[in-house]
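In this view, the complex is presented without one of its protein chains, the others remaining in place.
Let's look at subunit A:
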Amino acid sequence: MICREHIRDAFHAAVPIMLGYVAIGIPCGILCDSIGLGPLQVFLLSALFYSGAGQFMIPNMYLAASPLASIIASVSLVNTRQMLYSASFAPECQGVSKRLAFFFAATVTDESYGVSTAKFAEGGWSVDRALMVNLLSQSSWALSNVAGALLGGAIGIPLNIAAFAMTSIFICLLVTQRMTSANIVAIVLAMAGVYACKAVGLTGPAILVGALLGVAGAMAYASARDRRIVERSAQMDAARRADAVGVAGTGDGASGGAGAEGGVRR
């Protein structure tokens, strides 16, 4: 299953994520160092928790003197969006061994989710390649974090600029989505939802609430559109049938064509 070809495929797909993780992992490690976490602790977080947004939030909130319970609740709420990613990979993991599915699911991040979804949609992709993408990304993340923790404040990287690498990756993943009308409804509602949540102070669940609002809105839009299509074709069928009955009475052989035309005109 794990052959050289698959490793090469996975490496090609993972390179942008790995480089992006160097750019944001080092500042994240520096930030963790600033609240007194050592390289071992930073490594444990990267290996067992493995969350870019989460590992930025922990030191940021700790520096802002938030209580431990509030840090944990906010970080966990932000990470509930992972449930959406996990659910979306269920079809791809059909017929895959439990262990492979477990390790793949346990190492999915925002960025590797984006890359894997695109690769599965392209075709010629598999869960073992996707797992390797995850593990390569995680190695890059862990090493960069440890490097950041070792460097500490010795180098002056402006953290807000470095963190923009992560935002840029999300923007790229967003604009490369297919821009169907339903997807645009999802995007606009998700953004509005995040903004509204933040406006009323719900910063922790903002991402999850916004994303769910986007999905719900797009579903409502798509099913309303389906209903319109079904109604219109039902109307046309009814009109066609009425015409067919009328024309059949005259004994005209060309009833089908005449009926269809009548239906369209109505």
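To be clear about the criterion, a contact is a pair of C-beta atoms (placed from the backbone, for glycine too) under 8 Å apart; a residue touches a chain by one contact, two chains touch by 3 or more; residues count from 1.
The working rule: contacts and distances are computed from a predicted model.
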Considering only the chain that is not displayed, what protein name does its UniProt record carry among "Glutamyl-tRNA(Gln) amidotransferase subunit A", "Glycolate oxidase", "Acetolactate synthase small subunit" or "AzlD domain-containing protein"? "AzlD domain-containing protein"
Candidate in contact with the missing chain, chosen from A:60, A:88 or A:126: A:88
Specify the residue from the set A:10, A:115, A:131 or A:146 that touches the hidden chain. A:115
Write down which of A:7, A:151, A:165 or A:239 is the residue touching the left-out chain. A:165
Over the whole complex, note the residues of subunit A touching the chain we left out. 15-17, 19-20, 23, 35-37, 41, 44-45, 48-51, 54, 58, 62, 68, 71-72, 75-76, 79-91, 93-94, 101-102, 105-108, 110-111, 114-115, 117, 158, 160-162, 164-177, 182-184, 186-191, 193-195, 198-199, 206-208, 210-215, 218-219, 222
